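The following block contains the structure, expressed as structure tokens.
Take a look at chain A:
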Amino acid sequence: MKIQVQYFGQVRALVHKRGEEVDVSSTATVLQLLQHLVHAYGVALEAEVLEDDGTTVRDGLLVTVNGRAIGQLEGVHTGLHSHDVLALLPLFAGGG
Partner candidate 1 sequence: MIWIKKKSFTEKVKRSLYGYKGKILYVDLSSGRLKTGSFDEDFAKAYIGGTGFGIKTLIDNQAPGIDPFDPANPLIYAVGAVSGTMVPCAASKFGVFAKSPESHLLGESYSTGRFGAELKHAGYDIVVIKGKAPKPVYLWIDDESVQMMDASHLWGKTTWETEEIIRNDLGDQLIRVSAIGQGGENLVKTACLINDHFRAAGRTGMGAIAGSKNLKAVAVRGTQDVVVAKPEELQDLCRDLYEQAKGPATSKYRGLGTAANVLTLNAQAALPTRNYQSATFEGAETVSGEYLNEHFVTKIAGCTSCPCRCEHIAEVPEGVFKGAIARVEYEPTMAFGPYCGVDRLDAVIKAIEYCNLYGVDAIGTGIIVGFGMECYEKGLITKEDTGGVELEFGNGEAMVEMVKKIALREDIGDLLAEGVKVASEKIGQGSAHFAMHIKGVEVTGYELRGLKTCALGYAVSRRGADHQRHGSYGWDLGGKVDRYSVDKERGKLVMGDEDTYCIFDSIILCKFTRRLWDFDLIAKIYTLVTGIPMTGEEMRLAGERMSNLARLYNIREGLTRKDDTLPPRIMKDPIPRGVAKGSYVHPEELDTLLDGYYEARGWTKEGVPTKAKIEELGLGEYAEIAEKEEP
Partner candidate 2 sequence: MVKHEFVTVIPDKCVGCRICEYVCSLQKDNVFNPTRSRIRVVRIYPTTNASLTCRLCEDAPCVIACPRKALTQSEETGVILVDDDLCNGCGWCFEACDFGAITLDPDKKVVRICDLCSDREAGPACVEWCPEEALELTTKDILSQKARIDSIQRLIKAAAAAEAT
């Protein structure tokens, strides 16, 4: 099925795209999609997106599905549906 992926921050700088359509299996979870991206873009992306264990989202990266933080869904095991929008967003402290 087709998932719309949106890139922001450091991730965008790495993949040189604002977003793209990604094809994954119809039962794919968020984690599987992230692993799919890591496979496509390599080690540099992996460092930005996943912790060393390869199964948790890197601290400071916000992953949303249709605008909802995955922490409020089923985390990395959140199931995806056709035409969902997944966004990879940097999380910061503000100001200075």
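Here is how the candidates were picked: all candidates are chains of the complex that A comes from, given by their letters.
Convention: contacts are C-beta pairs under 8 Å (C-beta built on N, C-alpha and C of every residue); 3 or more make two chains touch, one makes a residue touch a chain; residues count from 1.
In this text, all values refer to a predicted model and were calculated from it rather than measured experimentally.
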| item | value |
| --- | --- |
| Given options 1 or 2, the chain of this complex that touches chain A | 1 |
| Sites on chain A touched by candidate 1 in the complex | 6, 8-10, 12-13, 47, 58-60, 62, 64, 66-72, 87, 89-96 |
